[in-house]
Structures are given as structure tokens and as C-alpha cells.
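I have a structure I would like to understand better, so I am pasting it below and will then ask my questions one at a time.
Apart from one protein chain that is not included, each protein chain of the complex appears where it belongs.
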Amino acid sequence: MESHVDLKKLKSIALPVGVIGLAASAYGYTQNHDAFAVSWLMGWTFWFFLTLGSLGWLMIYHLTSGRWGFVLQRPFEAAARLMPAMLLLFVPVLFSMHSLYEWTHEHVIAHDELVQHKLPYLNPTGFYIRFGVYAVIWTVLAFALSNLSRRADANGNPETVRKLRVISAPGILIYSLAATFASFDWYMSLEPHWFSSIYGAIFMVSGGLLTMLFMAVLAHHLAQREPMKGVITTQQFHDFGNWCFAFTILWTYMNFVQFLIIWSGNLYEETFWYMKRAKGGWIEFSAVMSIMLFFVPFFLFLFRNNKRNSKVLASIALVIFVARYLEVQWMIAPTFAFRADVAFHWMDLAAVAGIGGLWLWLFANGLKKAPLLSGDARFVEFAKGDKAGH
Amino acid sequence: MAPNSPPDQKQGFVEIEPVLDTHHTMETVTDKISAIPLSNTLPRSILGVGFAALLLLGSLMGAIFFLVVEGTGIWGINQPVGWGFDIINFVWWIGIGHAGTLISAILLLLRQEWRTSINRFAETMTIFAVMCAGLYPLLHTGRPWLAYWLFPYPNVMEMWPQFRSPLVWDVFAVSTYATVSLLFWLTGLVPDFATLRDRAKGKIAKVGYGIAAMGWRGSARHWQRYEIAYLLLAGLSTPLVVSVHSIVGLDFAVSVIPGWHVTIFPPYFVAGAIFSGFAMVLTLAIPVRAIFGLKDMITLNHLDNISKVMLATGLMVFYGYGMEVFFAWYSANEYEGFMKFNRMFGPYWWSYWALILCNGIIPQILWFKKVRTSPIILFFLSIIINIGMWLERFVIIVTSLHRDFLPSSWGMYAPTKFDIAMYLGTIGLFLFLMVLAIKFLPIISQFEVRELLHKKQHKNGH
Amino acid sequence: MKQPTANSMYGMVAEFHDTETLLKAANLVREAGYTATDAFSPIPVHGLVEALGIRRSRLAGIVLCGGLAGAATGFALQTYLSVFQYPHVVSGRPLFSWPSFVPIIFELTILFSAFAAVFGMFGLNGLPKPYDPVFNTPGFNRASTDGFFLCIQSNDPKYDPAATRALLEKAGAVQVTEVAKHPDDPE
Partner (left out) sequence: MAQVFHPAANIIARLSIVVGLGGLVGTLVLFDALQKSDYVTEVNMPREQIVPFSHKHHAALGLDCRYCHTSVEDGAFAGIPPTKTCMNCHSLIWNEAPILEPVRESWRTGTSLEWNRVHDLPEFVYFDHSVHLNAGIGCTDCHGRVDEMPLVWKEKTLYMTFCLECHRQPEKFVRPRDQVFNMAYEKPANQLEVGAELVRVHNINTSNHRLLDCYKCHR
């Protein structure tokens, strides 16, 4: 079968990093449970975005049949199949709910009318049940889609493509609903008083963007070797770049309108969330974040040549990919009194590196389990044709 | 060839019909499309629509006349519902005006082949819908002849627009949108005007189309710049479309009125606009393709694709409704909660449930391929969606305003006969302009259809 | 002026049946060293500008400048007017309310870019130009339906009626015509 030399290298780095990171996190857990919980949630979220985003992209691809997706189908599937593993890594969060979610505290419930009002939704039992529902939805979708397409490799049946579409159409609907409410449960309820109805949409766009940045980097490396060599062409890289560009704009747009509406309304019930992000060094952090996550990628992805040269594209995408951790931090950390000032806790690094190492190692393993090029009936010609031609 | 589209038909499962009948030649497609503007007659049905539109146009003139003479007091607006039909219809028309640029721009960027035969149609519709939309805020000022005060210009009062107001953003957004859509449309028309110039028989037609064509002669140098400009315009129009309806959404959302101050408004307004815009494309395209025998250019494939976009955007709109309901409760804001309850069970309960029915429930039949490929069902469905989207604006505006914080200032809203005359009148204006466009312009982009045909016939010659 | 015959002639125009022969002919003509050439087609033909040796247009750069100018205008206009020209406190907002300036900055960016794109394109193309000598070519009205034309202008240094005609005929032209200018044509 195909050679996976670069994946081997990735694995040899990822595994030790993962093990060390996880061990350090475990040590952190024994030292300071609260700090561990916040760091773990941030590290986990960053990598979970890739798994969740991949599943979303996979369904978008099946529904729209773009060529950009054909070459990424297998990486998407491999990432989406890490769903059970990622959900398992969420268990420490479940054990840390008291550290993370104020609405689990008896004395808060007793004195807070607003939280009392929300109790039918914000209660641990509901939280667990919903977590189970999301887990089932995403896991079933990820495996149904990837198993089906792997089976299609064997028989090359066009009918499979139709089935993939039939699953993806309602699939993306319930996927989005689950992601929306998951974002409310896991992140919005960190501030039980705060609410914003665009939150779920921002969450999904963040995941999609992070995934596409990752895939742009990955594709550059895959394109160096068989079987992707010659299949991922300049046009595909241009498409990845355009997706990154479009999602960067979309992400900025959604965040900006949320900010603008809350800023203009100027009601304390909403503004306090931004106020926390405007003091204790967080205002500078916000500025750096908007530069790194909007201005820099916007101007870099604007130019055609940056998108058509896979090496340039991959370098840009890698930088922005790493920088996007800033958003996760911005979204979660300022909520907690002990992180009201910008401070990078050593456990942040331990968690994101530990989970990341593990994720990449599992991903590289998963990627080997199926042929890198799917036997998708829509693109048989394409997979052969362009290789022979250019 | 379009690298982003699947090689259709080959595998026999993807497409229902090709997007273009490949038995055509460049000459036959050009003949077919240019026959409509170059012939001296119009089908009776179109003439009938034109005549009916002319009558409605009369009602518009009357409504405007009385408005200018009497002032906005003749409308149904008053405290507490200070925005009524004027803004409902403004948003409705602007929403309809979104499909054009969207089809043209986004689908061009996504290299979707099915864009080609409907883009001109949709762009034309956009221009006219935006004109109808613009009338409302213009007339709502009460003194339309002073509308230039809305723009920043040096004046002896040294007064400038209040840039913190979303209504001023709207002035910029809508006028930019109108200008850019017009430029995009005219740019697309120039090569087609050249075709008509070269084919027209009469002297007047020749000179008229000749002036419009500006001397286009299909030079390779010109085409090169033309294609760059066209693609860049598409790239610019896409965020523009999104911004315009977002700003319309912000007109409401930056206030603190319960039911308006919702952060999801901008994207959900955009989805709604696309939803209604595509519905209007169907409402117009289905009869036109039947009357002029354009079924080989606007194929079932087009209808299927439009339906899919409508299904997707309709679900996004429905998601928006869902978020509104959830947050009315979750926000624990009693005004928000009351507003939602009042919307559902207050005096205007019928409008809310009719909206859910028209926009949320009935469009779910689009899940079935049978529906997506049945022009008759789609035609009626598109009208239902147009009604539903109108109701959406009615619900957002009237039910949010008529019972707000102070029960002492509660009231009801009903349009007057002038409101209704004006609304029907703008529909008349829109249809009348569409009939004129069908008569004088190539309603399908000729050079793009030729280009698509060439692509399809030379698939392997690449 | 010295050569009245060449001056009264616009050039040699050849008609082709399809894009392939046109492209081949264009390559041939460029390789033969002609520079004052142009091709006319009812659809944009990919590869034609390269075949004729025409440089890529700088339109994109113009549009970028237009966009930057629009953004700068939007920012300067609102900031100057709200902060300096007429400082006016509205509902307790700061004078420099940058979040609310963003929509108009954005709109003007798009507007100026679109102007740059459209007027830049027509300007670089030298349009409007309702009269052009190439329209004198017999059958040129097909250039907007299904005719493909290649033209070598008489001001080309290599222009020679007989040789040029032979080259075009060899390239597979259906018809080659030497086209005259309008007697009143000043150019």
C-alpha cells in the first residue's frame, strides 16, 4: 500500500509529547483541581474542534461534491472517527463540573434568581443526558459516513454516494443542533447569566475554520507523496486557501456583529461578559487576538499567490492554526476569578500538548487504516485524469 | 472546465437533467435568447401581466401623491407601532433583492454551472426589488425631496449623519448595494448588448443597443480584463450581500426592544433574505421558462438546485426562530419572555403561527425530489414562502412594538388603504419593470451560456 | 502619413471556425513575430492572451488600491466628522465609537473597489468606443455569436499584405480580408 513516511515521523513526535503532556496534566490535577479543570477544558476544546469540524466538513462535502473535498475526504473521516476518543477525554470535565460551572453550586442557586430560572436546563442530570445525546449523534454520524465510504472503496458503487448524501442532509441538521446546544452547555453556561443567540453559530464556524487550517497544512505534506502526489493540485490548494479566507471573514463577521449588538444595546446583562475581557490585560489580549485571527490571515489569504503555492499556504495556515488557540483561551479563561488577569498557566500547555499529541497520534494511525484516496464514484476520472495530464 | 463540479451524467446518478442541452450550438442558443428582445411582439400572457402591472402602478402613483400632499399621517403607523408597512415592505423587498447578486456572485465563485442561465434574471430582479425597497424609507421620511440630507455633504448647518445609527449604515449599505448590483448587471450585459447590436434589424434598435454596448467587440485583451473585473465584482458582492441584510438586521438588533435585541439577527436575516430571494426567482422563472420555451436552458436541474438552496436557508431561518424562542426563556429576561409569549398567544397570534406554517413547516416538502422537480408545486410553494417571509417581517416589527415595557403605551397596528395601495403599487412597479426587461434585454446571459456550452462540448479538449 | 496605402488600411482580419484553430493561429502569428495583433471572440477563450503574448492585466492591483482608498475614506470621514468636526455626544457613547464606524467603512471599501473594477476595466479597455475599424470586416457581426477572428494591424512593423495573408491562410482561416478604415477615421 501507500507509503506513510511523513505520518511515521508525526507519530514518533506526537506520542511522547502526548504522554508527557498527559502525565503533567495528571500531576496538575493532584495539585490544583480548579486550575486543571480550566486548562483541560481549553486544551480539549482546541482539539475537539478538529474532530467536530471534520465531521461537519465531511457532510458539507457529501452534499456539495466539491473537488476540494475529494482529496480531504479520508483525513476528514479519520479525524471524525476520533469522536469516541475525544468524548472519552471529556470525562475529566464531567468530574470537574464543580470547578467549572457556577450553576452547580448550592449557595449560588439559593441566592440567584436568574440561575433558579434556568435550573430546568442548567442542572447536572440534564448536562449528562445531553452530553450522551450529542455523543450518540456525532459518533453514529462519523462512523456511518466513514464506514459507508470505506465499503464503497471495495465495490465502487455509485449508489453509495447517493446514500452518503441521504445521510448527510438530515445529518448536518441534527449535527448543527447538537453542536449549538453543546456550545451552550459547555461554554456559554460557564457564565450562567450571560446569553447570546449567535453563540452556537460562532462555535461551529470556529471549528470549521480550525479544521480547514489544519487540513491545508496536512494536504501540503500529503501532496509530496503517493497517492496524493499530482492529485492535490494548485487548484485544490487555492480552494483550501479560499475556504480559510472565507471562514476567517465569516468568523470575524459573527463575532463582530455579536459585539456590536451588545455594545450598542449597552445592557449590563450582556456587557459584563465583554467587560471581563476588557480588563486585567485581556484588552491587549483581545487586540492581539483580532490581529492574529483577522487582520493577519485576511491580508495573507487575500492574495492569490499565497493560496496557490502549497508551501506558502501551509506555512500561513500553520501559524494561524496555532494562533487560534488564543480564541479558545479568550472564550473560556476570563470567566474565572483566578484568571481575571492574563496569565498563562503551565497546565494550559500541558493539556493542549498532551491532548494534541494523543490526537495526532490517533489521527495518524487512523489515516493509515483506509486508502488515502477514496473510491468515490464522482471523482474516479479526476483521480486518474489530472495525474496523467499535468 | 469547471474543476469544482462533478462530472455529471457520466455515472448516471448525480444529475436529473444536464444544466444545458448540449445539442445546441453557439448560434442556436444566441438565436433563441436574442429572439425575445429582438422580436416586435410579446406573448399575450406577458402583455396581460404588463397591463395589470400598469394598473397597480397607478395605485402606487396615487398612494405617493396623497402621501406627499397629506404626509405620513395617512399611513397606519402611530405610537407605539411607529414602523409598520413601510419597514416591513422595505425589508421584504430588500430580501428579495438578495438572490440576484447571490446567485451571480457566490455561485460564480463556487463555479456552479447551474448559475449561468438564471443569473441575469436574478440580477434584473435584484435591481428592481431594490428600487421598490428604496421607495419605502424614502417616502417614510415624509419629505422625500430632502432625502439627500441622509448623505454626508458640506452644508450651511454643518450637520452630518449620525454615524452611530444603524439607519445611516442602511443608507450607505442599500445605496452601495444598489450601485454595485447595477454595475455588476450592466457589466454582464455589455457583451450581450453587442450581440443584440450585431443582430438587430431596425436602425433605432441597432443604435440603441450599440450605445449600450459601448463598442464591445470581443477583443481578447478586453475579455481578459473583463473576466478579472467580473470575478472581482463577484468577490466583492458576496460579502456585500451579507453586509446589507446584516445591517438591515442591525436596524433592529442594536436597539433594546425585546424581540429585536437578538445577536443572531444579522446572519438569520441574511439566510431569510436568500430564502425569499430564491423563492421570488422561482415565482418568476417558472412561468417565464414555460412561456418562452426555455426549458432546455432553465432545466429541472436548476429548479432542483434552487430548491435545495431554499431548503437549506429555510432551515437556517427556522434555526433562528428556534434560538429566539430558546433565548426568550434562557435569558431569564421577563420582557423578552413576555414578548415571545405575546407573539405566540397575543392578539397577533395568527401571524406568528402562519409564519411558522409558511416558512417552517410547508417548505419541508422540499426534502422530496418529486417536489423539487415539479414546476407547478414549486411555483405555489415559492408564493407561500414569499408570503411567509413577509409575515416574518410583520411579526418581528409589529408584535415587538405593540406591547413593550409600559402597558400604558400598548396599542394595535393595522395598515390603512394607503399602505395597501402602496404595497400593491410596488408589486406593480416591480412586475412592470420586469416586463420591460423581458422585452428589451436578453433575459438569459448569452455569452455565459455560449461559454458554458463550449465548456461542455470541449470537456476533453482541455 | 508617408504610406497612404498602409494608413488607410486597418489590417488583415482572418476568420476561424472554432477556438482550437484560433488558438493555433494565434500561436503561429506570435511566433512569426507579429505584435500589433488582437483576437475577437464571442466568448472569453482561455489561453488566447498567452497565445497572443499579451501581459496579464494589472486590474487587480487597481481594485486593491480602490478598496484601500474606500476603507481610508470611510474611516477618515466618520472619525473626522464625529470626533473633530462636530463632536456630539449621542446616548452616552464615546465620540470615537469605532464599532459603529465599521459598517460604513466596509460599505465604502466595497463601493470604491467596485468602481475601480468596473471603470478601471472599461477605462483600460478604451471603452466606450462605438466605432472601431474592425467592424468593417465582412461578417464581423458573427464575432458576437459564433465567429472567431484574428487581426494583424497594418501598423505592425512586420505587416506585409501578401505575406500576412499567406500566413493567416496557412493557419487555417476560413476567410481572410484586408480591412480598410473609415475615410473619416482620424487614427
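As written, the chains take the letters A, B and C, and residue 1 is the first residue of each chain.
What we mean here is this: contacts are C-beta pairs under 8 Å (C-beta built on N, C-alpha and C of every residue); 3 or more make two chains touch, one makes a residue touch a chain.
Everything quoted here is computed from the prediction, not taken from an experiment.
Asks: Looking at the whole complex, which visible chains does the left-out chain touch?
Replies: Contacts of the omitted chain with visible chains: B, C.
Asks: Which residue, B:Lys206, B:Lys295, B:Lys308 or B:Lys439, contacts the hidden chain when the whole complex is considered?
Replies: The missing chain is touched by B:Lys206.
Asks: Which residue among C:His17, C:Arg58, C:His88 or C:Lys170 touches the omitted chain?
Replies: Answer from the full complex: C:His88 touches the omitted chain.
Asks: Can you list where chain C touches the absent chain?
Replies: Residues in contact with the chain left out: 86-89, 128-131, 135-141, 182, 184-186.
Asks: So that we can see where the missing chain sits, which residues of chain B does it touch?
Replies: Touch set of chain B with respect to the missing chain: 154, 156-159, 197-198, 206-207, 210-211, 214-215.
Convention: only the chains that are shown with their structure count from here on.
Asks: Determine which of the two chain pairs, A-C or B-C, is joined by the larger number of C-beta pairs in contact.
Replies: Of A-C and B-C, more C-beta pairs in contact link B-C.
Asks: Centroid from C-alpha atoms only, then distance chain A to chain B, rounded to Å. What do you get?
Replies: So the centroids are 35 Å from each other.
Asks: Mind checking the centre-to-centre distance between chain A and chain C? Centres are C-alpha means, answer in whole Å.
Replies: 45
Asks: Suppose each chain is reduced to the average of its Cα coordinates; what separation in Å results between chain B and chain C?
Replies: Centre separation, chain B to chain C: 31 Å.
Asks: What are the residues of chain C that contact at least two other chains?
Replies: Residues 60, 91, 100.
Asks: Can you list every residue of chain A that touches 2 or more other chains, as numbers and ranges?
Replies: Residues 260, 264, 266 of chain A touch two or more partner chains.
Asks: Which residues, counting only chain C, touch chain B once they are in their complex?
Replies: 19-20, 38-45, 48-49, 52, 54, 56-57, 59-60, 63, 77-78, 81-82, 85-86, 88, 90-91, 93, 97, 100-101, 103-104, 106-108, 110-111, 113-115, 117-118, 120-122, 124-125, 127-132, 134-135, 140-146
Asks: Can you list the chain A residues touching chain B in their complex?
Replies: Residue list for chain A touching chain B: 65-68, 113-114, 117-118, 121, 158-159, 161-162, 169, 173, 176-177, 180, 184, 195-201, 235, 239, 242, 249, 253-254, 257-258, 260-262, 264-267, 269, 377-379, 381-382.
Asks: Can you list the chain B residues touching chain C in their complex?
Replies: Its residues touching chain C are 25-27, 30, 152, 158-160, 162-166, 168-169, 172-173, 176, 179-180, 183-184, 186-187, 190-191, 194-195, 197-199, 210-211, 213-229, 232-233, 236-237, 239-240, 243, 247, 250, 447, 450-451, 454, 458, 461.
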